[in-house]
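The structure appears below as structure tokens.
A single protein chain has been omitted; all remaining protein chains appear in their positions.
So, chain A:
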Amino acid sequence: MATLSSGEPRSISALADASDLSRQAVTKHLKVLEGVGLVSSRRLGRETLYTFRPERLDDASAGLAAISRQWADALGRLKHFVERDPDS
């Protein structure tokens, strides 16, 4: 995050190199950050470049988006739970 906060777009490899994290861990974190709008991504050749979006940091609506997604996940689990056995 500190590396990204300079504002320059970075690839997953560059971010992994600059941290103690594996590429896999960095990818996972970036997906979460992207999910709440804190980073954006674009493809450049074989790489995906990630850019920090600080304007979303204090954005409460992004926090609510995360809550929304938790409910969407929970409703998905409920759906799965009920549809396994819909008539009982």
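Here is the rule we go by: a contact is a pair of C-beta atoms (placed from the backbone, for glycine too) under 8 Å apart; a residue touches a chain by one contact, two chains touch by 3 or more; residues count from 1.
Here is the rule we go by: contacts and distances are computed from a predicted model.
Q: Choose one: "NADH-quinone oxidoreductase subunit B", "Electron transfer flavoprotein subunit alpha/FixB family protein", "ABC transporter permease" or "SRPBCC family protein". The correct choice is the protein name in UniProt for the chain not shown.
A: Its record in UniProt gives the absent chain the protein name "SRPBCC family protein".
Q: In the complete complex, the non-displayed chain touches which residues of chain A?
A: Residues touching the hidden chain, for chain A, are 28, 32-33, 35-38, 56-83, 86-88.
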